[in-house]
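For this view, one protein chain was removed and the others were kept in their places.
For chain A:
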Amino acid sequence: MAAVSEQSAPALRGKIAIWWLIASEVMVFGGAVGSYIMARAASPGWSAEAAHLSTSMATINTFVLLTSSMTMAMAFAAYQKDDQRGVQKFLLCTILLGLAFLGIKAYEYISHITENAAPWSGSFWSFYYLLTGLHALHVIAGVVVNVILLLAAGRGLRTGYRIEIAGLYWHFVDIVWIFLFPLLYLSY
């Protein structure tokens, strides 16, 4: 069983703040996902449109994001061991995996748009671009935060508990994708 010692006041305040942000994000994504579920349940024809999505691309992206969550957790573990090189190494891995995710997503978008499946091509596509686009914006935000932490660590500045705060956000973005993957690509 894990044992938790006293945390510093800024660390605890930061953690409560990020969980508060995550709580509000749950409501944002929850509203969008709930609307999609209800609209799709009321419109059986959407399965044919969903079949145009590339399950293999999405599977690779799921693998990439799950791996990035592990490297982010390892960056935090390295921070706790006071291993600054480890922090930098795992942060860099997380950033590269985040960029790989965005690159694959961009390729998917371009493929769909060239096949005339734009956001205005129908209700399914509107929801697809809304949900994945909103998620991609969060991935971009997570990458930016991680780049800032990596640059700070590279200059010898202490990233401190911010690694854990950034990690919580990154893992939340991973959880959102864990549900978007079956919702958009696997369900009938």
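What we mean here is this: contacts are C-beta pairs under 8 Å (C-beta built on N, C-alpha and C of every residue); 3 or more make two chains touch, one makes a residue touch a chain; residues count from 1.
What we mean here is this: contacts and distances are computed from a predicted model.
Enquirer: I notice the complex is incomplete. Of the names "Spore germination protein KB", "Thiamine ABC transporter periplasmatic substrate-binding protein ThiB", "FtsX-like permease family protein" or "Cytochrome C oxidase subunit IV family protein", which is the UniProt protein name for the chain that's not shown?
Expert: "Cytochrome C oxidase subunit IV family protein"
Enquirer: Write the list of chain A residues that the hidden chain touches.
Expert: Chain A touches the missing chain through residues 1-5, 7-8, 11, 15-16, 19-20, 22-24, 26-27, 30-31, 33-34, 37-39, 41-42, 55, 59, 62-63, 66-67, 69-70, 72-74, 77, 79-80, 161, 164, 167-168, 171-172, 174-175, 178-179, 181-182, 186-188.
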